[in-house]
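For chain A:
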Amino acid sequence: MSDEIKWKKESDMPLMAMSMGRMTVNKTGSWRNLRPVIEKEKCIKCGICWKFCPDVSIRLDEEDYPVVDLEFCKGCGICAVECPKDAITMIKEE
Partner candidate 1 sequence: MKYTIPAQEVMCSGHKACQGCGAALAMRYALKALGPRTIMTFPACCWSVIDGPFPYSAVGVPLFHTAFETAAVVASGIRAGLDARGEKDVNVVAWAGDGGTFDIGIQALSGTTERNDNIIYVCYDNEAYMNTGVQRSSATPWGAVTTTTPPRHFKKERKKDMMAILAAHSIPYTASASVAYPEDFIKKLNYAKSIEGTKFLHILATCPPGWRSAPEIAVQLAKLAVQTHAFPLYEIHEGRYFKMSMNPAKKPLTDYLKPQGRFRHLTEEQVADMDRMIDERYSYLLEQAERSKPYFDAKKETK
Partner candidate 2 sequence: MLEIRFHGRGGQGTVVASKALAFAVAREGRFVQTFPEYGVERRGAPVVAFTRIDDVPIYIRSKIYEPDHLVVLEPTLIGAIDVTEGLKPGGWIIINSDKKAAEFGQFAGFKVATFDATSVALKYRLGSSAAPIVNTAILGALSKITGFVGIDAVREAVREIAPVKKDENVKAAEEAYEKAEAEQEQS
């Protein structure tokens, strides 16, 4: 349900302003100036970065290491501040 909805005419639309898809069509990664980079060696897999991400842009892989979804990460930097091991650094986007 994350595909962009493209209507051509009014008859394609629902009766009222009713959502037909999810906001995952909106790739908020383009908002970012700073990008979080995770140093796996320092990571203790506590999940705190995952927990405090307002954009649901960090998931934990099979080994519980955090992975940043750069398609959506807005680069707010909360993960870097909250990380108890300073394992996340915000670096400038090119």
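The rule is simple: contacts are C-beta pairs under 8 Å (C-beta built on N, C-alpha and C of every residue); 3 or more make two chains touch, one makes a residue touch a chain; residues count from 1.
These made the cut because all candidates are chains of the complex that A comes from, given by their letters.
The model shown is predicted, which means the values in this text are computed figures rather than measured ones.
By the touch criterion defined above, chain A in this complex contacts candidate 1 out of 1 or 2. By the touch criterion given at the top, residues 2, 5, 13-14, 17-28, 31, 45-47, 51-52, 54-57, 60, 64, 69, 71-72, 74-78, 80-82, 90 of chain A touch candidate 1 in their complex.
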